[in-house]
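Working notes, structure below.
Just one protein chain is left out here, and the rest sit where they should.
Coming up: chain A.
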Amino acid sequence: MTTDTYRVRMTGICKRYHPIQTLDNVSLTLKPGEVLGLVGDNGAGKSTLSKVLSGAVIPDSGTIEIDGKVVSFASPADARAAHVEMVYQDLSLCDTVDVAGNLFLGREPRRHVLGMPLLDKKTMHALTRDMLDRLGIVIADTRLKVENLSGGQRQSIAIGRAASFEPKVLIMDEPTAALAVAEVEAVLELIRAVSARGVSVILITHRLQDLFLVCDRIQVMYEGRNVAERRIEDTSIEEVVNLIVGRKFAARSAHNGHETGASA
């Protein structure tokens, strides 16, 4: 296999927070347009690994390649310059600003009247409507303030905003946590729409049934190490649960989960 077929290739990533080896020789690969599910119990190192890729954490050792080029991220700005975007729901939205304002924060369309830069609200709302429709995000009015939206709509706006920066890689940490059922569906649909546009997605979640709905591949982490990687069609929810907890475990939740996943 050649390296240039990978959008992201992380190899031998180690990170120690005294005295815990949070990441121990971890690897991760991601192809263009692929959706990778990153799972593991709390403290398995998935969030730290995603932070390494998004530049928020600097690893002790290991290499990161993007499109075959070795990169080193000293800050989230570096990662962003390499088109790696991370979705932070509550860190990326201004509650008292409307939907369009949030999507275009920092790059508002402008018109000049007497030399004064004014917001071109008409263009902004029209572009927002386009963007929402293209990504299948359902929001009645782009003039709604974000604080009046549901958790799922807020999450969709945060993802839509990140997606609009034309990223190569989009990292989402628990995008479906604490969402209503219909909202989870909407967010998963959005993830499919984004990956169909060629964006590689890393999805970190505890909701295993979601993985089977959107992921191409699952990578399981256990105590800071990679323990398994499965193509979605080769595995089952029972197997993933066993891999996560690190032993053979006839989990009832796995059976229930499988049913939920199958019927959803």
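Just so it is clear, a contact is a pair of C-beta atoms (placed from the backbone, for glycine too) under 8 Å apart; a residue touches a chain by one contact, two chains touch by 3 or more; residues count from 1.
Keep in mind that, in the parts below, contacts and distances are computed from a predicted model.
K.L.:
Given the options "Simple sugar transport system permease protein", "Iron-dicitrate transporter subunit FecD", "SpoVR family protein" or "Cytochrome c-type biogenesis protein CcmE", say which is the protein name UniProt records for the missing chain.
P.N.:
"Simple sugar transport system permease protein"
K.L.:
Looking at A:Thr22, A:Thr48, A:Gln153 or A:Gln209, which makes contact with the chain not pictured?
P.N.:
Looking across A:Thr22, A:Thr48, A:Gln153 or A:Gln209, the contact with the absent chain belongs to A:Gln153.
K.L.:
Taking the entire complex into account, which one of A:Asp60, A:Asp95, A:Asp130 or A:Glu166 touches the absent chain?
P.N.:
A:Asp95
K.L.:
Go through chain A and note every residue touching the omitted chain.
P.N.:
Touching the missing chain: residues 76, 88, 90-98, 101, 105-108, 110, 116-119, 121, 136, 138, 140-141, 143-145, 148-153, 156, 180, 182-183, 185-186, 189.
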